[in-house]
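Here the complex is missing one protein chain, while the rest keep their positions.
Let's turn to subunit A:
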Amino acid sequence: MQRCGVIICRYSTVYDPNEKTFDKILIANRGEIACRVIKTCKKMGIKTVAVHSDVDSSAVHVKMADEAVCVGPAPTSKSYLNMDAIMNAIKQTGAQAVHPGYGFLSENKEFAKRLEAEGVTFIGPDTHAIQAMGDKIESKLIAKAAKVNTIPGFDGVVKDAEEAVKIAGEIGYPVMIKASAGGGGKGMRIAWNDEETREGFRFSSQEAASSFGDDRLLIEKFIDNPRHIEIQVLADKHGNALWLNERECSIQRRNQKVVEEAPSTFLDPDTRRAMGEQAVSLAKAVKYSSAGTVEFLVDTKKNFYFLEMNTRLQVEHPITECITGLDLVQQMILIAKGYKLQQKQSDIPINGWAIESRVYAEDPYKSFGLPSIGRLSQYQEPLDLPNVRVDSGIQEGSDISIYYDPMISKLVTYGKTREEALKKMEEALDNYVIRGVTHNIPLLREIIVHPRFVSGDISTKFLPEVYPDGFKGHMLTAGERRELLATAAALYVAAQLRSQKFLGDLRVSIVPAESRQWELCVELDQGVHMLGVSRSGNNYTVEIDGEKVEVSGEWNLASALLPITINGKHRNLQFKLRVLSKLAAYLSKHMPEKIPEDTSSILRSPMPGSVVAVSVKPGDNVAEGQEICVIEAMKMQNSMTAAKTAKVKSVHCKAGDTVGEGDLLVELE
């Protein structure tokens, strides 16, 4: 019950359970955001109703809520997007208001309308604002009228790929093709030439259709190397609006945010105010109420352009809460009930610095993160550290399935300064234990210590620029390598010694090996290192290339985290090492090489997902790079291409199939 942790870094907000809002709120969402909303409801003395799909029936948000209603089977279109079922749940439970979270029905005007018709309060803006801001074309026109800086582009729906190419030519490359109804980076493609425009148009319209049920696309000038900075706004139903400062969300992969911080290192007070004021004037122009976010692209000269307005609570809202001390969910509920904003603009502080890392179940070594699924066999959040907040909706034993977003949690750290917050983030990531699924902590850990990130020199292209050949993992320094090797060697010896410890009365006595010295070989990154280890008590001295490293610790071999002291200091790394006795390593040269499967003629699914289309059949001739099939996972479409020119031998999947990571899709001859 308690696992879904929202340990808020300093809300200054007062929760008065007698302040009349709602008796019961239904949360039309799942995962961490549902837990997040429930948490505040509990503090405000409001009863909560969770909705869930059948596979989510034992999910954390379901257990946290006072009541829960199943709204359908696993696919989101049949459950969390199933308005009829959710409307029934509302009637059945007598909920007076609905908090939509983010995603799903949060920006769906139909849903808001239906609630209104039933006399149920939608905790969010009214339908007019959702509609106006939800449509990228309309929102741009409104923004222009409200004197908000906008990006040059085509203010209409693009009919087909050829028209896209024509418009792109007029605006000038590069251009951005994106779904009119979109958000969250889905259905978005960048094109640098005519060919890419055609391809991008096709993919985006498919993705848009599957994600939003609306394949309308638009095109605009692509601002190269920009920062993504957004302004949080809060507006009530009485025409008052505030801007709660910015969030810097430039660290992105495939247009999805990975690391966010508040405030931004880049903004000066004047720019911040200018952006804040434009954001507020846009909010007022659409008679906005509730929490909302106005996204801007900011170029290197601090010119900023309106991107879009998200008429919902953002994923990354916690960092704003950390620096302003406001509970945004509470504010949304109060506003929805019709309360006036208590604060004035001058009351909104920037207290300290907050950083958020999105911890995903994905493989960071494949295009900075391809979804991974599985069961969290071990899961331990670093909540024992001060100034760390983890928003999650899962616990040990939870399944990360192909049906939903692969986000595991949002890890937020707070400090008086950015440096302090970063240091805390390092520590928190190092103490986070996730087993059973591949996760992106190695990448997050690298980003937050990268000199460019630390100095604040970032843009939305940070990842591809810093890792042009993809993320390869942490590059060890000579010192780190030594320490890692020494730790592995000491750990190996500790484990070896333990395996000689038999308890109880023994009929045949034990004759333990009398070693005080061990000669070991450790393999790390293809290299083999010879080490000498000697021990006294729990302290090990490891000799590597003539240098001595002292390692000591408790050596609790059952614990996932092992606190060890090495010559003083240091940190946590996850590496694959192999330790062998010198003898075993010496004899390894005789072991036969296992021939790996020839992968050029075999196409395997790089991730779990479903097959959208298969474009070949057995006997077809395919050229290298030709599309063979398309796999959709977590609403992203991935084109699988042939690794060589060959004839198709066999096809092992068909459209609509669900495939797991590593499943054979197509064999070539």
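One rule holds for everything that comes next: a residue touches a chain if its C-beta (ideal position, glycine included) is under 8 Å from a C-beta of that chain, and two chains touch if they have at least 3 such contacts; residues count from 1.
Basically, contacts and distances are computed from a predicted model.
Only one chain is not pictured, and the protein name UniProt records for it, out of "Propionyl-CoA carboxylase beta chain, mitochondrial", "Aspartate aminotransferase", "ER membrane protein complex subunit 10" or "dolichyl-diphosphooligosaccharide--protein glycotransferase", is "Propionyl-CoA carboxylase beta chain, mitochondrial".
Contact with the chain not shown here comes from a single listed residue; of A:584, A:623 or A:655, that residue is A:584. Shown as candidates are A:64, A:521 or A:607; the residue that touches the absent chain is A:521.
Note that of A:378, A:539 or A:645, the residue touching the chain absent from this view is A:378.
Looking at A:117, A:478 or A:511, the residue that reaches the missing chain in the full complex is A:511.
The chain not shown here touches subunit A at positions 3, 54, 57-58, 375-379, 395-398, 430-431, 433, 435-436, 483, 487-488, 491-492, 495, 498-504, 506-508, 510-513, 515, 521, 523, 528, 530, 551, 553, 556-566, 568-574, 576-580, 582-594.
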